[in-house]
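These notes concern the structure reproduced below.
One chain of protein is taken out of this complex; the other chains stay put.
Order of writing sets the chain letters: A and B. Residues in each chain are counted from 1.
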């Protein structure tokens, strides 16, 4: 299972780095700013997971090649982002993929450490949501994670719950982790494509 | 003392979760967004305290029921916030209570680990102020902690100082922690109710 978890961490880092670089392009940063934001987004969630679980060393300190992957993704975006028809749409969809992969990576690590179910779920959510949250807070945008009514934290929660359930009923790691990624991605993609949403709090005018 | 500290952590989590959910209601999030912001606010300060003090595991990983409390508080607020006359006033007063309880929890933990006085004071302030700071930064509001002239960090500082002083002169844990909570709450409440404040820096026009 540990090779699989490593591959998931690499995939999450790569895709989140692409989203960080796209946000950098929208904020018109220079190439080092691209790399900085790509690295922050790519390793932010997993770093928080490792610090909370007291995993030592943190995954990208154990294997600095994670940072090389993120920096390479940033450089790629710096020179090719102008080819995209809509950088914002690319950002949304890459972010959805990154969310699905990172939730799976986070839940998988917690499962491999035999953490109880609530901690597995939280670690999936932390790994999936926190990198993007840091990215958005640092550039001063409203975090995607808090977009009203969209399934985002909800998708992460449901995916991690699927992982816990699959593991509980004795599925193999492959199926457990695939279920997690699939549930997360389907919910998030459905929200982006078909407008699936939860009712928002709106019983009174806001900000009073 | 450790049962008392655990109770304080639960109380701080509950009240801070209520404030996080109220902020979520003002930002018109959905129910999962309520739970997310409630959990972040509820455990943010204590988590930072535990990471800084290298306490393992972090308090809510040792007892995931903390998160259940925070999520329950979020659900409660989601369905009842419309009954409040002013959500903003409720937020301010709950936040004052949460501050007093959390400063006490933070200082108490540091005292129980025999940390030196400056670290006890800082841990009280970190535990009290950082959860609310994260809540406000994430939703993009000016942090309550930085409201000009209001006693907030000051109240936390004075409360933690009271705890250190009481412990130094040999008071029991009950009295030490009660003094901390009382001093923090009185100063913060006095600032909200009677406008007690410190002079702000205003020798020249701002932002030049």
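By definition in this document, contacts are C-beta pairs under 8 Å (C-beta built on N, C-alpha and C of every residue); 3 or more make two chains touch, one makes a residue touch a chain.
This one's a predicted model, so the numbers in the text were calculated from it and none came from an experiment.
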| item | value |
| --- | --- |
| Chain not shown: contacting residue from A:25, A:115 or A:191 | A:25 |
| Touch criterion as defined above, residue of B:57, B:143, B:173 or B:190 at the omitted chain | B:143 |
| Absent chain, residues of chain B that touch it | 51-54, 115-116, 118-119, 122, 125, 129, 133, 137, 140, 142-143, 145-146, 148-149, 153-154, 157, 197-204, 206-208 |
| Absent-chain interface as seen on chain A, which is shown | 24-37, 47, 51, 56-58, 61, 64, 67-68, 78, 81-82, 86-88, 137-140 |
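What we mean here is this: only the chains that are shown with their structure count from here on.
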| item | value |
| --- | --- |
| Whole-Å gap separating chain A and chain B, where each centre is the average of the chain's CA atoms | 28 |
